[in-house]
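Complex shown without one protein chain; remaining protein chains in place.
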Amino acid sequence: MKARYFAWVRERIGLAEEEIAPPASVKTIADLIAWQQQRGENYAAAFANAATIRAALDRQHVKPGTPIAAAAEVAFFPPMTGG
Amino acid sequence: MKARYFAWVRERIGLAEEEIAPPASVKTIADLIAWQQQRGENYAAAFANAATIRAALDRQHVKPGTPIAAAAEVAFFPPMTGG
Amino acid sequence: MKRILRVQEKAFDAAAEIAALEIDSATGALVTFTGLCRDEGGTLAALEIEAYPEMAEAEIGRVVTEAERRWPLDAVLVVHRTGMIGAGEAIVLVATASAHRDEAFHAAEFLMDYLKTRAPFWKKAHRRDGSAGDWVAAKDDDEAAAARWISSKPAL
Partner (left out) sequence: MKRILRVQEKAFDAAAEIAALEIDSATGALVTFTGLCRDEGGTLAALEIEAYPEMAEAEIGRVVTEAERRWPLDAVLVVHRTGMIGAGEAIVLVATASAHRDEAFHAAEFLMDYLKTRAPFWKKAHRRDGSAGDWVAAKDDDEAAAARWISSKPAL
């Protein structure tokens, strides 16, 4: 699946997007955040505080418990500050 | 003192303004409304329902119990409907 | 605090009025309210607005002073028309500028609620069928809307 990163999540990882292939044991957004945390120092820094990370699946907001299922795109970002 | 009338109070009386000289016994706005009620059919119609009459003394809103004192101008009108 | 308060017969250009407020870069939020003459399903041709002119600007000023006392405002504008106002035309324009949106929104709502119940204006309806229009009745809703500001902080 495609992963996209925004704001300081993007800056800490050093990538705006990438293809990711998490193992089958990664079933929810929370699982995916935990998996990201162990992919290297930059990912560990970006996902250090899971409570400050928001996620979207196929461009809709989702909660940590949401199953990833067959989503084509996942996005991670800080709480929004538009408006 | 000068009396001014607006909206349907003006229409029912048939005057926009006039000089009035109420007796010394007329001390408050409520007294003045009661005095106006007996000045003729047109005044009786305009002031029939005192609860729907609003008043201003020298261009500031006042309540029925407010003393007229030395005010130069009194105004009577329905509840406002601007905005 | 910049304030522009005006009662006038002629139509106004909302964009030009707001530009005249010269909002500076301390302002983060600008709220405007435009009250328009509805045609009431095609039955209303115009509203005729009578004013107590010598009192109207003074009373608007008192309402604005009370808004400034309650919220930190950078600028306030109130323009209210009188005379014949055709369906679809603007009757009143209120603008409030503040650092933050809550203050600007609350001040604009407060101004409208208080103008409706305190500013000396009266509307007479002119129907499209030419029949004699009636004076618009004050709404209990408007009294209630104005009263809700009293519980939070002292009123005028």
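Letters A, B and C name the chains as they come in the text, with residue numbers starting at 1 for each one.
We take it that a contact is a pair of C-beta atoms (placed from the backbone, for glycine too) under 8 Å apart; a residue touches a chain by one contact, two chains touch by 3 or more.
What you see is a predicted model, and the numbers here were worked out from it, not measured in a lab.
Q: Could you tell me which displayed chains border the chain that was left out of the figure?
A: A, C
Q: Using the definition of touch stated at the top, determine which of C:A56, C:V79 or C:M112 touches the missing chain.
A: C:M112
Q: Footprint of the hidden chain on subunit A, which residues?
A: Subunit A touches the chain not shown through residues 4, 6-8, 56, 59-61, 75, 77-83.
Q: Spell out the interface residues on subunit C facing the chain that's missing from view.
A: Per the touch rule, subunit C residues meeting the hidden chain are 14-15, 23-39, 41, 87-88, 99, 101-102, 104-105, 108-109, 112, 145.
Everything that follows uses one rule, which is that only the chains that are shown with their structure count from here on.
Q: Looking at every pair of chains, which two share the most C-beta contact pairs?
A: If you count contacting C-beta pairs, the leading pair is B-C.
Q: Just curious, how far off is subunit C from subunit B if you go by their C-alpha centres, in Å?
A: Here subunit B and subunit C have centroids separated by 26 Å.
Q: Which positions in subunit B are in touch with at least two other chains?
A: In subunit B, no residue touches at least two other chains, as defined above.
Q: At least two partner chains per residue is the criterion; list those residues in subunit C.
A: none
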